[in-house]
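Working notes, beginning with the structure itself.
The complex appears here without one of its protein chains, the remainder shown in place.
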Amino acid sequence: MITLDNLGILCIVMGLPFFLTGTVGLLRFPDIYTRLHALTKADNVGLGLIILGLSLQADNLFTVAKLILIWILVLIASSASCHLVARSAMQKNIHPWVK
Amino acid sequence: MQDNNRLSIHSHSHLGRCIFLRFLLFSAVWLVLTGSEAESWIIGFPAIGCAVFLSLKLSPSSHVSLSFVGICSFIPFFLRQSSLSGIDVMRRALSRRLAVNPGLVSYTTFLPEGAPRIFFVNTISLLPGTLSADLQSNTVTVHTIDKNIPIWANIQNLELRIAILWRVTPQKGKAL
Amino acid sequence: MMSYSILTVFDIVLISTLLWLAWKMLRSEDIFKAVVLFISFGLLMALAWVRMRAPDVALAEAALGAGLTGPLFLSALRRMERLHKDERRVDIDEERKSDRTLDTKQKEAL
Partner (left out) sequence: MSYLHISCALIILCSIAAGMIRILSGPTAADRMMAAQLFGTCGVAILLLLAKGMDTIVLLDIALVFALLAALATITFVRRAWHEQSGVPRR
(Lines give C-alpha, C1' and ligand atoms only; values in the text may rest on other atoms or scores of the structure.)
Protein backbone atom coordinates (compact mmCIF):
# COMPACT_ATOMS: atom_id res chain seq x y z
CA MET A 1 0.00 0.00 0.00
CA ILE A 2 2.86 2.34 0.79
CA THR A 3 4.23 2.09 -2.72
CA LEU A 4 0.80 2.79 -4.24
CA ASP A 5 0.51 5.82 -1.98
CA ASN A 6 3.90 7.11 -3.05
CA LEU A 7 3.04 6.55 -6.70
CA GLY A 8 -0.09 8.64 -6.13
CA ILE A 9 1.96 11.44 -4.60
CA LEU A 10 4.33 11.30 -7.56
CA CYS A 11 1.41 11.64 -9.99
CA ILE A 12 -0.06 14.59 -8.07
CA VAL A 13 3.26 16.40 -7.98
CA MET A 14 3.73 15.74 -11.70
CA GLY A 15 0.33 17.27 -12.37
CA LEU A 16 1.26 20.63 -10.85
CA PRO A 17 3.62 21.87 -13.61
CA PHE A 18 0.82 21.42 -16.14
CA PHE A 19 -1.45 23.77 -14.22
CA LEU A 20 1.33 26.28 -13.95
CA THR A 21 1.99 26.04 -17.70
CA GLY A 22 -1.68 26.55 -18.39
CA THR A 23 -1.47 29.87 -16.58
CA VAL A 24 1.90 30.80 -18.11
CA GLY A 25 0.52 30.02 -21.56
CA LEU A 26 -2.59 32.06 -20.87
CA LEU A 27 -0.41 35.00 -19.94
CA ARG A 28 2.30 34.66 -22.61
CA PHE A 29 0.62 33.44 -25.79
CA PRO A 30 -0.22 36.12 -28.36
CA ASP A 31 -3.88 35.58 -29.35
CA ILE A 32 -7.17 33.93 -28.40
CA TYR A 33 -6.58 30.71 -30.31
CA THR A 34 -3.13 29.97 -28.94
CA ARG A 35 -4.34 30.77 -25.44
CA LEU A 36 -7.15 28.28 -25.93
CA HIS A 37 -4.50 25.68 -26.83
CA ALA A 38 -2.69 26.31 -23.56
CA LEU A 39 -5.85 26.35 -21.50
CA THR A 40 -7.55 23.19 -22.73
CA LYS A 41 -4.57 20.91 -23.13
CA ALA A 42 -2.36 21.73 -20.19
CA ASP A 43 -5.18 21.92 -17.69
CA ASN A 44 -6.80 18.69 -18.78
CA VAL A 45 -3.54 16.78 -18.52
CA GLY A 46 -2.80 18.35 -15.14
CA LEU A 47 -6.23 17.46 -13.83
CA GLY A 48 -5.87 13.96 -15.29
CA LEU A 49 -2.61 13.37 -13.45
CA ILE A 50 -4.01 14.70 -10.18
CA ILE A 51 -7.07 12.49 -10.55
CA LEU A 52 -4.85 9.50 -11.33
CA GLY A 53 -2.81 10.22 -8.22
CA LEU A 54 -5.88 10.62 -6.01
CA SER A 55 -7.42 7.43 -7.43
CA LEU A 56 -4.28 5.52 -6.50
CA GLN A 57 -4.68 6.83 -2.96
CA ALA A 58 -8.47 6.39 -2.76
CA ASP A 59 -9.86 3.89 -0.28
CA ASN A 60 -12.87 2.59 -2.20
CA LEU A 61 -13.94 2.07 -5.77
CA PHE A 62 -16.86 4.49 -5.64
CA THR A 63 -14.48 7.35 -5.02
CA VAL A 64 -12.36 6.26 -7.97
CA ALA A 65 -15.43 6.07 -10.20
CA LYS A 66 -16.53 9.53 -9.09
CA LEU A 67 -13.09 10.98 -9.74
CA ILE A 68 -13.06 9.51 -13.24
CA LEU A 69 -16.59 10.83 -13.85
CA ILE A 70 -15.40 14.29 -12.84
CA TRP A 71 -12.45 14.05 -15.24
CA ILE A 72 -14.67 12.95 -18.14
CA LEU A 73 -17.10 15.80 -17.44
CA VAL A 74 -14.28 18.34 -17.33
CA LEU A 75 -12.88 16.95 -20.59
CA ILE A 76 -16.24 17.22 -22.35
CA ALA A 77 -17.00 20.64 -20.92
CA SER A 78 -13.62 22.14 -21.70
CA SER A 79 -13.27 20.78 -25.22
CA ALA A 80 -16.83 21.82 -26.08
CA SER A 81 -16.47 25.31 -24.68
CA CYS A 82 -13.05 25.68 -26.30
CA HIS A 83 -14.58 24.81 -29.67
CA LEU A 84 -17.45 27.23 -29.09
CA VAL A 85 -15.16 30.12 -28.21
CA ALA A 86 -12.86 29.42 -31.17
CA ARG A 87 -15.81 29.08 -33.51
CA SER A 88 -17.50 32.28 -32.54
CA ALA A 89 -14.16 34.08 -32.67
CA MET A 90 -13.82 32.83 -36.26
CA GLN A 91 -17.34 34.00 -37.07
CA LYS A 92 -16.53 37.40 -35.63
CA ASN A 93 -13.58 37.62 -38.01
CA ILE A 94 -10.95 37.70 -35.33
CA HIS A 95 -7.89 36.68 -37.30
CA PRO A 96 -5.32 34.37 -35.75
CA TRP A 97 -1.97 35.84 -34.92
CA VAL A 98 0.63 34.95 -37.54
CA LYS A 99 4.36 34.97 -37.06
CA MET B 1 -40.93 16.57 -37.25
CA GLN B 2 -38.43 14.70 -39.35
CA ASP B 3 -36.84 13.28 -36.27
CA ASN B 4 -40.13 11.91 -35.03
CA ASN B 5 -40.71 10.21 -38.38
CA ARG B 6 -37.28 8.70 -38.26
CA LEU B 7 -38.01 7.46 -34.78
CA SER B 8 -41.19 5.72 -35.88
CA ILE B 9 -39.52 4.10 -38.88
CA HIS B 10 -37.11 2.36 -36.58
CA SER B 11 -38.21 -1.05 -35.49
CA HIS B 12 -39.45 -1.50 -31.96
CA SER B 13 -36.53 -3.70 -31.05
CA HIS B 14 -34.10 -0.92 -31.97
CA LEU B 15 -35.96 1.62 -29.85
CA GLY B 16 -36.14 -0.83 -26.98
CA ARG B 17 -32.42 -1.48 -27.17
CA CYS B 18 -31.74 2.23 -27.30
CA ILE B 19 -33.85 2.88 -24.20
CA PHE B 20 -32.27 -0.03 -22.39
CA LEU B 21 -28.71 1.14 -23.11
CA ARG B 22 -29.43 4.68 -22.01
CA PHE B 23 -31.17 3.40 -18.91
CA LEU B 24 -28.06 1.39 -18.05
CA LEU B 25 -25.81 4.39 -18.67
CA PHE B 26 -27.82 6.75 -16.48
CA SER B 27 -28.17 4.12 -13.75
CA ALA B 28 -24.40 3.76 -13.73
CA VAL B 29 -24.01 7.53 -13.40
CA TRP B 30 -26.56 7.61 -10.58
CA LEU B 31 -24.77 4.78 -8.80
CA VAL B 32 -21.47 6.65 -9.04
CA LEU B 33 -23.05 9.89 -7.83
CA THR B 34 -24.87 8.51 -4.80
CA GLY B 35 -22.63 5.69 -3.69
CA SER B 36 -24.13 2.43 -2.52
CA GLU B 37 -27.11 3.79 -0.61
CA ALA B 38 -30.24 1.79 -1.42
CA GLU B 39 -32.67 4.53 -0.38
CA SER B 40 -31.36 6.94 -3.00
CA TRP B 41 -33.05 4.86 -5.70
CA ILE B 42 -36.47 6.14 -4.58
CA ILE B 43 -35.52 9.41 -6.25
CA GLY B 44 -33.10 7.70 -8.59
CA PHE B 45 -35.59 5.76 -10.71
CA PRO B 46 -37.84 8.72 -11.56
CA ALA B 47 -34.76 10.84 -12.27
CA ILE B 48 -33.31 8.18 -14.57
CA GLY B 49 -36.67 7.89 -16.32
CA CYS B 50 -36.73 11.64 -16.93
CA ALA B 51 -33.13 11.55 -18.16
CA VAL B 52 -33.88 8.74 -20.63
CA PHE B 53 -36.99 10.56 -21.88
CA LEU B 54 -35.12 13.84 -22.32
CA SER B 55 -32.15 12.25 -24.04
CA LEU B 56 -34.49 10.46 -26.48
CA LYS B 57 -36.28 13.74 -27.10
CA LEU B 58 -33.05 15.64 -27.69
CA SER B 59 -31.15 13.07 -29.77
CA PRO B 60 -33.61 10.47 -31.04
CA SER B 61 -31.64 9.04 -33.94
CA SER B 62 -28.79 7.22 -32.36
CA HIS B 63 -27.28 4.26 -34.10
CA VAL B 64 -25.00 3.78 -31.18
CA SER B 65 -23.11 0.69 -32.16
CA LEU B 66 -19.69 1.31 -30.71
CA SER B 67 -17.31 -1.53 -31.30
CA PHE B 68 -15.74 -2.94 -28.19
CA VAL B 69 -12.35 -3.46 -29.82
CA GLY B 70 -12.48 0.13 -31.05
CA ILE B 71 -13.05 1.45 -27.52
CA CYS B 72 -10.24 -0.68 -26.14
CA SER B 73 -7.78 0.62 -28.68
CA PHE B 74 -9.05 4.19 -28.58
CA ILE B 75 -8.68 4.83 -24.84
CA PRO B 76 -4.90 4.22 -24.65
CA PHE B 77 -4.45 6.16 -27.91
CA PHE B 78 -6.39 9.08 -26.51
CA LEU B 79 -4.58 9.08 -23.16
CA ARG B 80 -1.19 8.95 -24.86
CA GLN B 81 -2.04 11.69 -27.34
CA SER B 82 -3.53 14.01 -24.75
CA SER B 83 -0.56 13.68 -22.42
CA LEU B 84 1.73 14.34 -25.40
CA SER B 85 -0.31 17.46 -26.15
CA GLY B 86 0.10 18.65 -22.57
CA ILE B 87 3.86 18.19 -22.76
CA ASP B 88 3.92 19.91 -26.15
CA VAL B 89 2.09 22.97 -24.82
CA MET B 90 4.35 23.02 -21.78
CA ARG B 91 7.46 23.03 -23.96
CA ARG B 92 6.10 25.84 -26.11
CA ALA B 93 4.92 28.01 -23.25
CA LEU B 94 8.12 27.73 -21.27
CA SER B 95 10.64 28.13 -24.11
CA ARG B 96 12.33 31.49 -23.98
CA ARG B 97 11.35 32.64 -27.45
CA LEU B 98 7.73 31.48 -27.68
CA ALA B 99 7.89 28.48 -30.01
CA VAL B 100 4.62 29.14 -31.78
CA ASN B 101 3.95 29.45 -35.50
CA PRO B 102 0.16 29.33 -35.78
CA GLY B 103 -1.86 28.72 -38.91
CA LEU B 104 -5.23 27.50 -40.19
CA VAL B 105 -5.92 24.26 -42.05
CA SER B 106 -9.18 23.03 -43.58
CA TYR B 107 -9.98 19.37 -43.44
CA THR B 108 -12.85 17.54 -45.11
CA THR B 109 -14.04 14.58 -43.12
CA PHE B 110 -15.96 11.53 -44.29
CA LEU B 111 -17.45 10.85 -40.87
CA PRO B 112 -21.26 10.93 -40.90
CA GLU B 113 -23.19 13.76 -39.30
CA GLY B 114 -24.15 13.41 -35.68
CA ALA B 115 -22.29 11.80 -32.83
CA PRO B 116 -19.16 10.62 -34.73
CA ARG B 117 -18.51 14.02 -36.25
CA ILE B 118 -19.08 15.92 -33.03
CA PHE B 119 -16.84 13.49 -31.20
CA PHE B 120 -14.20 14.00 -33.91
CA VAL B 121 -14.36 17.78 -33.65
CA ASN B 122 -14.09 17.70 -29.88
CA THR B 123 -11.17 15.26 -29.81
CA ILE B 124 -9.21 17.36 -32.31
CA SER B 125 -9.02 20.04 -29.63
CA LEU B 126 -7.31 17.64 -27.26
CA LEU B 127 -4.66 16.38 -29.67
CA PRO B 128 -1.16 17.86 -29.74
CA GLY B 129 -0.99 21.17 -31.56
CA THR B 130 -4.48 21.23 -33.05
CA LEU B 131 -7.70 23.03 -32.11
CA SER B 132 -10.95 22.77 -34.04
CA ALA B 133 -12.00 26.30 -34.80
CA ASP B 134 -15.01 25.87 -37.06
CA LEU B 135 -17.32 23.22 -38.49
CA GLN B 136 -19.28 23.83 -41.69
CA SER B 137 -21.21 20.70 -42.76
CA ASN B 138 -18.27 18.33 -43.29
CA THR B 139 -15.35 20.75 -43.34
CA VAL B 140 -13.46 21.29 -40.13
CA THR B 141 -11.27 24.36 -39.83
CA VAL B 142 -8.34 23.45 -37.65
CA HIS B 143 -6.17 26.00 -35.91
CA THR B 144 -2.67 24.71 -35.37
CA ILE B 145 -0.10 26.07 -33.00
CA ASP B 146 2.81 25.08 -35.24
CA LYS B 147 2.63 24.72 -39.00
CA ASN B 148 5.62 22.40 -39.05
CA ILE B 149 4.12 19.42 -37.24
CA PRO B 150 2.39 16.79 -39.43
CA ILE B 151 -1.16 17.94 -38.70
CA TRP B 152 -2.65 16.28 -41.74
CA ALA B 153 -1.38 12.81 -40.86
CA ASN B 154 -2.38 13.22 -37.20
CA ILE B 155 -5.93 14.22 -38.02
CA GLN B 156 -6.29 11.45 -40.59
CA ASN B 157 -5.08 8.93 -38.05
CA LEU B 158 -7.62 10.20 -35.52
CA GLU B 159 -10.38 10.10 -38.12
CA LEU B 160 -9.63 6.48 -39.00
CA ARG B 161 -9.67 5.50 -35.34
CA ILE B 162 -13.02 7.21 -34.80
CA ALA B 163 -14.35 5.46 -37.91
CA ILE B 164 -13.36 2.13 -36.38
CA LEU B 165 -14.93 3.21 -33.07
CA TRP B 166 -18.29 3.91 -34.74
CA ARG B 167 -18.00 1.14 -37.33
CA VAL B 168 -18.07 3.61 -40.21
CA THR B 169 -16.55 2.39 -43.43
CA PRO B 170 -14.09 4.98 -44.73
CA GLN B 171 -15.00 6.19 -48.20
CA LYS B 172 -11.75 6.84 -49.94
CA GLY B 173 -11.52 9.82 -52.23
CA LYS B 174 -13.76 11.92 -50.02
CA ALA B 175 -11.14 12.23 -47.35
CA LEU B 176 -8.64 13.96 -49.58
CA MET C 1 1.69 20.86 12.97
CA MET C 2 3.20 21.30 9.53
CA SER C 3 -0.15 20.84 7.84
CA TYR C 4 -1.77 23.53 9.99
CA SER C 5 0.80 26.12 9.06
CA ILE C 6 0.36 25.26 5.37
CA LEU C 7 -3.39 25.58 5.84
CA THR C 8 -2.88 29.01 7.34
CA VAL C 9 -0.81 30.08 4.35
CA PHE C 10 -3.53 28.69 2.07
CA ASP C 11 -6.17 30.70 3.93
CA ILE C 12 -4.14 33.88 3.78
CA VAL C 13 -3.58 33.56 0.02
CA LEU C 14 -7.26 32.74 -0.50
CA ILE C 15 -8.48 35.69 1.54
CA SER C 16 -6.11 38.18 -0.01
CA THR C 17 -7.05 37.02 -3.52
CA LEU C 18 -10.72 37.34 -2.61
CA LEU C 19 -10.24 40.86 -1.29
CA TRP C 20 -8.22 41.91 -4.33
CA LEU C 21 -10.86 40.42 -6.61
CA ALA C 22 -13.67 42.19 -4.76
CA TRP C 23 -11.82 45.50 -4.89
CA LYS C 24 -11.12 45.18 -8.62
CA MET C 25 -14.73 44.15 -9.23
CA LEU C 26 -16.10 47.22 -7.47
CA ARG C 27 -13.61 49.56 -9.08
CA SER C 28 -13.86 48.36 -12.69
CA GLU C 29 -15.50 50.71 -15.18
CA ASP C 30 -16.17 47.97 -17.72
CA ILE C 31 -19.32 46.09 -16.68
CA PHE C 32 -18.40 42.95 -18.59
CA LYS C 33 -15.11 42.77 -16.73
CA ALA C 34 -16.96 43.16 -13.47
CA VAL C 35 -19.25 40.26 -14.37
CA VAL C 36 -16.31 37.97 -15.17
CA LEU C 37 -14.66 39.02 -11.92
CA PHE C 38 -17.93 38.24 -10.15
CA ILE C 39 -17.96 34.71 -11.58
CA SER C 40 -14.38 34.15 -10.44
CA PHE C 41 -15.24 35.65 -7.07
CA GLY C 42 -18.06 33.13 -6.71
CA LEU C 43 -15.72 30.23 -7.44
CA LEU C 44 -13.15 31.42 -4.91
CA MET C 45 -15.86 32.19 -2.36
CA ALA C 46 -17.00 28.57 -2.64
CA LEU C 47 -13.44 27.54 -1.77
CA ALA C 48 -13.54 29.88 1.20
CA TRP C 49 -16.77 28.26 2.43
CA VAL C 50 -15.06 24.89 2.08
CA ARG C 51 -12.22 26.13 4.27
CA MET C 52 -14.78 27.27 6.85
CA ARG C 53 -15.99 23.67 6.94
CA ALA C 54 -19.37 24.49 5.42
CA PRO C 55 -19.49 22.30 2.30
CA ASP C 56 -23.26 22.69 1.96
CA VAL C 57 -22.97 26.46 1.74
CA ALA C 58 -20.07 25.99 -0.67
CA LEU C 59 -22.29 23.85 -2.89
CA ALA C 60 -24.99 26.51 -2.89
CA GLU C 61 -22.43 29.23 -3.57
CA ALA C 62 -20.90 27.31 -6.49
CA ALA C 63 -24.29 26.53 -8.01
CA LEU C 64 -26.02 29.85 -7.43
CA GLY C 65 -23.25 32.39 -7.03
CA ALA C 66 -20.97 31.36 -9.85
CA GLY C 67 -23.08 29.01 -11.92
CA LEU C 68 -26.46 30.69 -12.30
CA THR C 69 -26.05 34.33 -11.34
CA GLY C 70 -23.05 34.71 -13.67
CA PRO C 71 -24.87 33.63 -16.85
CA LEU C 72 -27.93 35.65 -15.76
CA PHE C 73 -25.75 38.73 -15.42
CA LEU C 74 -24.24 38.06 -18.85
CA SER C 75 -27.71 37.87 -20.38
CA ALA C 76 -28.85 40.96 -18.54
CA LEU C 77 -25.78 42.85 -19.72
CA ARG C 78 -26.65 42.14 -23.32
CA ARG C 79 -30.24 43.27 -22.80
CA MET C 80 -28.98 46.40 -21.15
CA GLU C 81 -26.63 47.31 -23.97
CA ARG C 82 -29.37 46.68 -26.48
CA LEU C 83 -31.74 48.98 -24.60
CA HIS C 84 -29.01 51.52 -24.39
CA LYS C 85 -28.74 51.55 -28.16
CA ASP C 86 -32.38 52.67 -28.30
CA GLU C 87 -33.68 49.40 -29.59
CA ARG C 88 -36.98 48.04 -28.46
CA ARG C 89 -36.92 45.04 -26.19
CA VAL C 90 -37.05 41.89 -28.23
CA ASP C 91 -38.12 38.39 -27.55
CA ILE C 92 -35.47 35.70 -27.46
CA ASP C 93 -36.41 34.33 -30.87
CA GLU C 94 -36.35 37.75 -32.43
CA GLU C 95 -33.07 38.38 -30.75
CA ARG C 96 -31.62 35.28 -32.35
CA LYS C 97 -32.97 36.31 -35.72
CA SER C 98 -31.43 39.73 -35.37
CA ASP C 99 -28.21 38.01 -34.36
CA ARG C 100 -28.07 36.20 -37.66
CA THR C 101 -28.78 39.28 -39.70
CA LEU C 102 -26.12 41.13 -37.75
CA ASP C 103 -23.64 38.40 -38.52
CA THR C 104 -24.36 38.46 -42.23
CA LYS C 105 -24.25 42.25 -42.29
CA GLN C 106 -20.89 42.13 -40.66
CA LYS C 107 -19.60 39.67 -43.19
CA GLU C 108 -20.91 41.79 -46.04
CA ALA C 109 -19.32 44.85 -44.57
CA LEU C 110 -15.92 43.23 -44.39
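Order of writing sets the chain letters: A, B and C. Residues in each chain are counted from 1.
Operating definition for what follows: a residue touches a chain if its C-beta (ideal position, glycine included) is under 8 Å from a C-beta of that chain, and two chains touch if they have at least 3 such contacts.
Keep in mind that this is a model prediction, so the values were computed, not measured.
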| item | value |
| --- | --- |
| Chains in view touching the one left out | A, C |
| On chain A, residues whose C-beta touches the chain left out of the figure | 9, 12-13, 15-16, 19-20, 22-23, 26-27, 32, 35-36, 39, 43-44, 46-47, 50-51, 54, 57, 63, 66-67, 69-70, 73-74, 77-78, 80-81, 84-85, 88-89, 92, 94 |
| Contact footprint on chain C, counting only the chain that is left out | 2-4, 6-7, 9-10, 13-14, 17, 20-21, 24, 32-33, 36-37, 39-40, 43-44, 46-47, 50-51, 53, 55, 58-59, 62-63, 66-68, 70-71, 74-75, 77-78, 81, 102, 106 |
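As a convention for this text, only the chains that are shown with their structure count from here on.
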| item | value |
| --- | --- |
| Interchain centroid distance [CA atoms averaged], chain A/chain C, Å | 21 |
| Chain B and chain C: spacing of chain centres that average the CA atoms, whole Å | 29 |
| Mean-CA-position distance for chain B and chain A (Å) | 17 |
| Residue list for chain A, restricted to those that touch at least two other chains | 91 |
| Chain A contact footprint on chain B (complex, rising order) | 29, 32-33, 35-36, 79, 82-83, 85-90, 92-94, 98, 100-104, 121-123, 125-126, 128-129, 131-135, 141, 143, 145 |
| Interface residues, chain A side, partner chain B - complex | 17-18, 21-22, 24-25, 28-31, 33-34, 36-38, 40-42, 44-46, 48, 62, 65-66, 69, 75-76, 79-80, 82-83, 86-87, 89-91, 96-99 |
